[in-house]
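Missing here is one protein chain; the remaining ones are kept as they sit in the complex.
Going by the order they are written in, the chains are A and B; count residues from 1 in each one.
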Amino acid sequence: MLLYLIRRLLTAIPTLFVIVTISFFLIRVAPGGPFNQERGLSPEIKANLEAQFGLNDPLWLQYWHYLKNLLHGNFGPSYNLPDFTVTELFREGLPISIQLGASALVLALLVGGTLGIIAALNQNRAADYAVIATATAGSTIPTFVIAPIIQLVFALSWKLLPVGGWGDGALLNKIGPVLTLALPQMAIVARLMRGSMIESLRSHHIRTARAMGLSDWSVVVKHALRGALLPIISYAGPAAAALLTGSIIVETIFAIPGVGRYFVQAALNRDYTLVMGTVVVIAIFTIIFNLIVDLLYAVVDPRVRYD
Amino acid sequence: MAETVLEVRNLRVTFRTLDGTVEAVKGIDLVVKAGETVAIVGESGSGKSQTMMAAMRLLASNGEATGAVEYRGRNLLELPKSELNKVRGAKISMIFQEPMTSLDPLYTIGNQLIEPIMRHRRLGAKDAKAEALRLLKLVHIPDPERRMGSYPHEMSGGQRQRVMIAMALANDPDVLIADEPTTALDVTIQAQILVLLAELQKKLGTAIVFITHDLGIVRRLADRVYVMRRGEVVESGPTEQIFTTPQHDYTRMLLSAEPTGRKAPPAPNAPIMLDGRNVEVTFRIGGGFLAGPPMLLRAVDRINVILKERQTIGIVGESGSGKSTLGRALLRLLPSEGRIRFEGRDISTATKDQMRPLRHEMQLVFQDPFGSLSPRMTVGQIITEGLRVHEPNLTRKERDQRAKEALREVGLDPVMRNRYPHEFSGGQRQRIAIARAMILKPKVVVLDEPTSALDRSVQKQIVELLRKLQADNDLSYLFISHDLAVVRAMADYIIVMKQGKIVEEGPTDEIFDDPREAYTQTLMAAALDATRFRAEV
């Protein structure tokens, strides 16, 4: 098992390398640069800045420098937020994004999972249809519609929540963003859980468990649910990676100082280092969570063996 | 007279489907007395399984049962769930057809055995464990202490079925319902499981309800028989009486469904059609990018086969013996080592394009009549597909004409050619598959378990059809099967395979009457020797 873990981490390195390389050259090939967007910089200052950041070096040399710095954990300075290094930006924003994302993930898994189980146990009855309808709505309505509607209802009409802002992490400030993040995931988890639970309940070994007179609790929880968890686990991995690295929509609408906003801004401003930093962080999260998924698989299913 | 433990009265089972309500069981009556063995016999769709599923309240969610199923006077169909679960697994238990999937893959054997014991007998974990161990010994699982910690996927099908039996008998039930418990197993394993069931019944005095399509098993095991057809019991009575003086036409038909007749060997000077020397097939398992070297599996290991004109060679073996692989390799559908000659021409190195013109002379018929017909083509398109390759000059009209002839030849109404495969029964589909092969006027046909997925009565018709086609068209067959009764009726020469190698070969009668190798002997004994089996028990 340990050997497997090490091998997986080692194979992650080439993946990461490929991602870094592709992204680096993609963003560099794109027209424009960090200092020639409507910023009114005089040509001299612009040339100065470009020389200072080594942007006039041949591309392969810049690439080489970037890789070297990256190996030392140095993401470089941000070009458009000149007072900060990319590392500092992440140190400030990432905890906020992780807090919101993790809360949303837990909420989605718990509530969505429960709803899915309820639906599966009442297949083709009222409760099932109610869950399906809710789930369809949840996964269909885009976040950029849910978020302003939450603002409209809870903040503007009922005045229960603040319209936005982080408020140093006050609970009330988190409710809107977390709900917005969680609702679509909840819907997807509920659907997945319903489907895999129905399939699990139909399997032959469940028939055996019933024929042996086991209690409903044992049949549903011990035997059916454990088998039904596998699809949820494989969904939750990438979903967690996406949630924890922030959401541009939620952070923009609720004015949250997370890292989700950086990506789009940085790409549009050609803030090369910040873009690359975001790509690397997302890739690392994705790799880690995929690994966790595989390990959880082995825990839940004894047929899965890594050696 | 023993007391009645289970009584089914006027049981009806209906299923709601897309095409409306289907009645699977149409008001049947049935009695099981303490300690006896009752067989419910019928072909697929007879409702025999659904009857017992309904009794155990295990019907699929779209199914509904009415009537009464009484266990010692209590109607199981009306018991509340909690009461029902005191009967299920304790007083009445059940084993199923699918040993590979009937155990929970995520828990150890020990865990699954202990659970019903603790639940029904209120034993502590330690006592329950001891009890589980005793049960594993009872069903002759080797090394039971270690097996307690094994997962189902680490065991063979036969062992899993033994574990199922141990679980079912854990609480010393009055009735054990066995739903085709041996159908999915190889013949030698089947025999072992049947011996085990008989032995346990003798020891424990449990009544057994045996659901099966196999009349051989019924004759060996059952005291009384119910014959079911299309949801109704058409005949019932003591086993001897059913077998010696059947009253109903359907029973008589079932009894005579075993294929009969023997095939005469071809003339000694008949030309050799297919000649395989040292045929060897190796599969690579796993391996590739970053995964290390692949595992090599020799599925067919240096085998010689000579097939003469009008000859039928039966290739017999259990699952995994490599018999299907051999058949495909001989047709050059799989890459293989060794030399293969077809009508004297060496085809062992022929490319796909070089093989193409020969393809119509060597055909293949598959086991599964559902998977081997393309679901989106009409029957006419399916059977004439080969003509597009081998006789591309035919007009549409001519092709249609040939399709009609081919369908008539296999005993189907040519009007059917515009329908789709899913509108036909299994037997009809197998006829279509045969028509597809025959329309090309082949010389050699490999028949890969062509009757195994079919009911006995249908099997017999297909065997007769194949024999007639052979006689009419001077065909040579390679008949691959695990079903010795069918092989005996079809083949004049037999090759017995095990793990990729030939164990024994010879003329059919010699192999059946005087098998020399121990493996062949067990195979024959397991499949055919009913009387010896009775004596054993």
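The working rule: a contact is a pair of C-beta atoms (placed from the backbone, for glycine too) under 8 Å apart; a residue touches a chain by one contact, two chains touch by 3 or more.
Everything that follows uses one rule, which is that contacts and distances are computed from a predicted model.
Under which of the names "Alpha-D-ribose 1-methylphosphonate 5-phosphate C-P lyase", "C-type cytochrome biogenesis protein CcsB", "Oligopeptide transport system permease protein OppC" or "Protein phosphatase CheZ" is the non-displayed chain listed in UniProt?
From the listed options "Alpha-D-ribose 1-methylphosphonate 5-phosphate C-P lyase", "C-type cytochrome biogenesis protein CcsB", "Oligopeptide transport system permease protein OppC" or "Protein phosphatase CheZ", the omitted chain resolves to "Oligopeptide transport system permease protein OppC".
For the chain left off this view, which of A:Ala127, A:Leu156 or A:Ala170 is in contact with it?
For the chain that is not drawn, the touching residue is A:Leu156.
Looking at B:Arg88, B:His360 or B:Arg431, which residue reaches the missing chain?
Touches the omitted chain: B:His360.
Pick from A:Ile206, A:Leu244 or A:Ala283: which residue touches the chain that isn't shown?
Per the contact definition at the top, the residue touching the missing chain is A:Ala283.
One chain is left out of this view; which of B:Asp214, B:Glu258 or B:Asp400 touches it in the full complex?
In the complete complex, the chain left out is touched by residue B:Asp400.
With the missing chain put back, which residues of chain A would touch it? List them for me.
Its contact residues with the unshown chain are 15, 18-19, 22-23, 26-27, 30-32, 136-137, 139-142, 144-145, 147-149, 151-152, 156, 248-249, 252-253, 263-264, 267-268, 275, 278-279, 282-283, 286-287.
Which positions on chain B touch the chain that was left off?
That gives, for chain B, the contact residues 18, 288-289, 331, 333, 355-360, 362-364, 366, 368, 371-379, 381-382, 385-386, 388-390, 395-397, 400, 415-420, 422-423, 433, 436, 440.
Definition applied: only the chains that are shown with their structure count from here on.
Chain A touches which residues of chain B in the complex?
For this pair, the touching residues of chain B are 56-58, 60-61, 81, 84-90, 93-94, 96, 98, 101-107, 115-116, 119-120, 151, 153, 164, 167-168, 290.
Where on chain A is chain B touching in the complex?
11, 123-124, 202-205, 207-216, 218, 222-223, 226-227, 300-303
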